[in-house]
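After the structure tokens below, expect a handful of questions from me.
A protein chain is absent from this complex, but the other protein chains hold their places.
Naming follows writing order (A and B), and every chain is counted from residue 1.
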Amino acid sequence: MNVMEARGLTIALPAGGDRKEAVSKVSFSVKRGEILCLVGESGSGKSVIAQGIMGLLPRTLPITAGATLLEGEDTVQASPERLRALRATRMSMIFQEPMTALNPVMTCGEQMDEVLRAHTALAPPERRRKTLATVQEVLLPDPERMIASYPHQLSGGQRQRIMIAMALVLEPALLIADEPTTALDVTTQAQILNLIRELQARHGMGVLFITHDFGVVAEIAHRVAVLRLGELVEVGDRDEVLKRPQHEYTRMLIGAVPTLQPHGRKADPGAPLVLETKNLDKIYVDRGWFAKHRPVHAAKSVSLSIRRGQTLGIVGESGSGKSTVARCIVRLIEPSGGEIRVHGEEIAARSHRALRPLRRRVQIVFQDPYRSLNPRRTVGDAIMEGPLNYGVPRAEARERARRLLELVRMDPAVLERYPHQFSGGQRQRICIARALAVEPELLVADEPVSALDVSVQAQVLALLEEIRTRLDLAMLFITHDLRVAAQVCDHVAVMSSGEVVEYGPAEEVFLNPKHAYTQALFAAAPGRGFVFGTA
Amino acid sequence: MYSFLARRLLATIPVLLVVAVLVFLLLRLTPGDPAAILAGDAASTEQIARIRASLGLDRPILVQFGIWFGNLLSGDLGESFYYKQRVTDLIGQRLEPTVSLAAFTILIAVLVSVPLGVAAAWRFGGWFDRMLMGFSVLGFSVPVFVLAYILIWFVSLKLGLLPVQGYQRLADGFWPYFRHLILPSVTLSVIYIALIARVTRASVLEALGEDYIRTARAKGLPELRVVVRHALANAAVPIVTVIGIGVALLIGGVVVTESVYAIPGLGRLTVDAVLARDFPTIQGVILFFSFVYVLVNLLVDLSYVFLDPRIRY
Partner (left out) sequence: MDTPGLKQYEALSVESAAALRQEGAWRRVQRSWSVRIGGTALVVLVAVALAAPWLGTVDPALFDAGSRDLLPGERGEITTLEGATLHHKFLMGSDSFGRDIYSRVVYGTRVSLIVGVCAALVALAFGIVFGLCAGYLRWLDGILMRVMDGLMAIPAILIAIALVGLWRASLVTVIVAIAVPEIPRVTRLVRSLVLTIREEPYVEAAIALGTPTWKIMLGHILPNTVAPLVVQGTFICASAILVEAILSFLGVGLPPDIPTWGNIMAEGRIQFVSYPHNVFFPGVFLAVTVLAVNILGDGLRDTLDPRMARRV
């Protein structure tokens, strides 16, 4: 009944890595008709295991011990020809980024057809029939057009469905899904998860689902396996692991997952108004000789306000305009129309020169901690740059930098070090310190924790909360993650296609959404009704 | 797609204009009076003045450019001081050897370098890869004329297989024509092979690192198909691009190769014209080569339409 079983699987890392083995003596199994979720943070080795089962590991990551049995046959010992014969026929894999996982210069139909050509002796008309049937099964409309299209002509969700169709066309016994929904929007993610669940119910295959998102685990897993630094720390039924975790690490991870319940802290309606936008517009026009000349409204009539000591969250999917609004407020891009007032002073229409003295009032923290710091400057230089711009003497700027590093819970001695010596979470803290160095009144955080692991995310969010209360800052928090928004925000604005569709206190928006889009958004949040417990 | 084509075609016009202006300025900036040179050492001031007037050199510079450009558009490149022929005729006479040399070179280069590059990328880090990289650096470093002499020494002098130098017209028979072109083409193709093999290897390597290769392997496809239909197909655009850009290297190499092998082509014409300070010919040849280069690159850009469906739609 075991479709797949790993026994003492050990995979070595090349010399110079952070540990000797990517995966150490991992054993677990996947039964027919069951979805096993393999959970872990980045660097835990989950993708390595998946590729090991398929025999796709590079020569630098050799399997040094153990076995992976696929329907009883050990793929570790299999020859390259045998592996090739098993792939797509008995075991299939789908990947994270549908944008790049499909060959851009071949039509989708061709890419599906070559699977059939490589493994079966079917004639072309039969192959086409089977292709069309599978494309229909993954609920893609107009299959004929789909298979004649090139990948770049399809949306992310459509591409992922094509990937699933390609993986299932020969009805394998095992489907390995390596973070297949991580790169998709919340609503698309919900659709794909549903699709996988339905297909599995229909075909009865075993699914090994790899993810770092506990919401997804709660949504579809039957059983859960938790991985840390290449070791399996806990395995069990979903409810057991998620509600009553045994291992310390699992407990820490579950504890770090934010709930979808708004925090319920009361916001003071009398606090002074720090930020106010009225009818903020941002329009892009493609200006070129042969361009369409159709204007794109990245942001349309956006009106928001934030008071001191409070956090406003802007929630939306990609392309909703939330980042555009954030950038307009920080004046990194020019608004096309509307007003932005910081403590009553209008900044939307000011020239760059007139803007300089006011810039320190609004600061920003970005999403990607690896690109937010100049690799050739020390941490100290990065943090001191702001104060030095405003005439603060060097010695005082240095003192300020030291104090700020303590505030973000880092050793002040790191002033002399370079960014590449720090992890993502640490770099993000340095960026927060840098933003605070000029003593802003409004801190804009543009998806500050989206690129971080769940446990690190919890650390940074706790830090932001602490800073906000201590310094009585106003914060504009941009995110696509509803759980994070629930934990952090006092007020929430939901954006879609450049417009604010819902706006109000967090409790109201979360518990009583009025707009159809907001309702759909919350309905799609994975693991919505699930209560994660910490024993 | 049509907007891409139209944009590309229109973009060539300013480039050609700039080329024309630069070539015009190039010769106007040089010291020395063309009229005096033409007249010779024993000429009197009146003779020089007369020649100046007849060449239009006494008019303001913008007018000169206007006349020159107008002539250019109607295909008149002027008359050579030195050879006493129309420049267009001169170019026409020397065209066949240069085109033959270039054609053979490109043929050899592409046929040899692309498979080598693909093989090196496939067996990345292996002995073949390292050897190819080694040879390619060598190919870049040994100058064309040194290589030419080495080859002549071995093949022509020691082994006596091929003629040392010279050129035979195609009209005089294919075999002698071919024999005289083998050594020059091989010599010239070395640097071209080095360049294309490197870029092929790099692009195929980059393509092999992409996610869709992992997907293709996960589908259990035979490795050859993965490398050719998936990796090479995506690497085609940079490879074709570098073939186009390499034409500039080719033109430079042609000049030297014709010099060493005594081939009466456009390259030799350029050098002779410069030594004789024959301005119209120099201008004409440079314009001709630039025009060919721009044309080749335009064709390369247009070929993207066939190679990359993202441009087509």
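Criterion: a residue touches a chain if its C-beta (ideal position, glycine included) is under 8 Å from a C-beta of that chain, and two chains touch if they have at least 3 such contacts.
Keep in mind the model is a prediction, meaning the values are calculated, not measured.
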Option touching the unshown chain, where A:Arg223, A:Lys322 or A:Arg359 are the choices: A:Arg359
From B:Ala103, B:Met131 or B:Leu157, residue that would touch the chain that is not displayed: B:Leu157
Touch residues of chain A, complete complex, unshown partner: 16-18, 40-44, 228-229, 248-249, 252, 255-256, 258-259, 330-332, 356-357, 359-360, 362-364, 366-368, 370-377, 382, 385-386, 389-390, 409, 418, 420-425, 431, 434-435, 437-438, 452-453, 455-456, 458-459, 462-463, 465, 487
Residues belonging to chain B that touch the chain removed from view: 14-19, 21-23, 26-27, 30-32, 137-138, 140-146, 149-150, 152-153, 157, 164, 248, 251-252, 255-256, 259-260, 270-271, 274-275, 277, 282, 285-286, 289-290, 293-294, 297
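Everything that follows uses one rule, which is that only the chains that are shown with their structure count from here on.
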Interface residues, chain B side, partner chain A - complex: 3, 6-7, 10, 210-212, 214-222, 225, 229-230, 233-234, 307-310, 313
Touching residues on chain A, where the partner in the complex is chain B: 54, 56, 83-89, 92-93, 95, 97, 100-106, 114-115, 118-119, 150, 152-153, 163, 166, 289-291
